[in-house]
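What follows is chain A.
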Amino acid sequence: MAAALEAGSDFTDRPWEDPSAKPFIEFQGVAKSFDDVQAVKGVDLAVYKGELFSLLGGSGCGKTTLLRMLAGFEEPTEGRILVDGEDMAGIPPYRRPCNMMFQSYALFPHLTVEQNIAFGLKQDGVPKAEIADRVGQVLSLVELEAQRKRKPHQLSGGQRQRVALARAIVKRPKVLLLDEPLGALDKRLREQAQFELMKLQDETGVTMVVVTHDQEEAMVLSTRIAVMHEGLIQQIGTPSDIYEFPANRFVADFLGNITLIEGTVTAVDGDVVTLETPEWGRPVQVSDNRAGHRPGDRAFVAVRPEKITISQKGVTPNSIEVGPVEVGPVEADASANRAAGVVEDLAYLGDVTLYRVRLESGLIVEVTRTNTIRGARRSVDWDSAVEVAFRPDNALLVAG
Partner candidate 1 sequence: MAGRRRPLTGGAGKGAVTAIPYAWLLLFFLAPFAIVFRISLSEPLIAQPPYSPLFGADGSYQGSFFNYDLVLTDEIYRLAFLGSLEVAASSTLFCLLIGFPMAYGIARADAKWRLVLLLLVVLPFWTSFLLRVYAWIGLLNDTGLINTVLQDIGLIADPIRMMQTQFSVQVGIVYTYLPFMILPLYATLERLDWSLVEAAQDLGCSATKAFWKITVPLSLPGIVAGSMLVFIPAMGEFVIPALLGGPDTLMAGRILWDEFFSNRDWTLASTIAIVLLALLVVPIVIFQAAQQRENR
Partner candidate 2 sequence: MKQAVVTAAALVLLPLAAQAEGTVNMYNWSDYIADDTIANFEQASGMKVNYDVFDSNEVLEAKLLAGGTGYDIVVPSGSFLERQIQAGVFQEIDKSKLSNYGNLSAEILAKVAAHDPGNKYAVPYAWGTTGIGYNAKLINERMADAPIGSWDMVFKPEVVSKFADCGVTILDAPSEVIEAALKYLGHDPDTDDKAAHDEAQALLESVRPHVRYFHSSQYINDLANGEVCLSVGWSGDVFIAQARAEEAEQGVEIDYYIPKEGTVLWFDLMAVPADAPNAAGAHALIDFMLQPQVAADITNYVWYANANEASWPLVDKDVFENPSIFPDEATLANLFPDKADSARLTRTRTRMWTKIKAGL
């Protein structure tokens, strides 16, 4: 995940921060109802040229409907969609400057790999020689030259995914739509394919809109992410924005593990907010008041597991395992929020170990520790009495 955050922050071109930049795709107050179900409830969204934009959310959040409206398979019941300044209302899918890669890949089973890829070009009446040429190019791009004469059912999952991608890009669309592009692949293939997609985007500069339910995929791929829930956009931002500064409790909870501590604001001093919270057991300080909370407000303190330290009671934090002691930032900070608890559960994940600590109030706090030393013996174990702590500037305050 570190790499993903790196990729996001490395992205220097940030047209969405430039007020003079013109969006390439625009959703203006778009809503869609099926019978009596409102799938999309008024979405405003701007995607800029060259972006790899993700629509992220659980099933039924409206992300796929949004994508299908962009592709032209559904018409919005309200609002309008613009692509390159042109209103898409009433324009059938085959006249839109978009191509879509379907979740099921939707490869034509009666056609070979080559025929599948050439299908779209044939419809456009591209000359035969050019078709052969372009098909050859994308086949080499997705490294499927050897399989060109095969039928889809003779391919592996990863190969099919690449055929679907090749078929969608061979027409050189202005917008490439991807519906769960990596969902059907196993983990190893998925990581490889993620980087291939990013490479493709770099090389072609095509604007991509990706629908996914996988937050990790969205984080790795995207320039920006729109998190959706119940037909509404909860937050739009770069992967690190969304991860580090979730706009609300839903977003915070949806992306990665997080501990939410409910409390009442008792004091606000500049950026520093103090809350009374029975869940934590003692007052908690948070250096985040973007929302402008005032004393008396109910709010949640959100802390990511990697931002919390864990130590055996009375032992130097983060030196739990035998071996050289890593000096964490917490011990130096007297203002850190601390609480005592018992390890209820732990999971060794290889790179990190995840601890679930139960505080006296019953609140479960999730903590991860990077396993920096090979073969280190674990001193914190099931039922160990521990102390957990986090710094005020590593926590966020989100509304309920």
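Regarding selection, all candidates are chains of the complex that A comes from, given by their letters.
Keep in mind that, in the parts below, contacts are C-beta pairs under 8 Å (C-beta built on N, C-alpha and C of every residue); 3 or more make two chains touch, one makes a residue touch a chain; residues count from 1.
Everything numeric here is computed off the predicted structure, so don't read it as measured data.
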Which single candidate from 1 or 2 touches chain A in this complex?
1
Which stretch or stretches of chain A touch candidate 1 in the complex?
71-73, 92-94, 98-100, 102-104, 106, 108-110, 119-120, 123-124, 167, 171
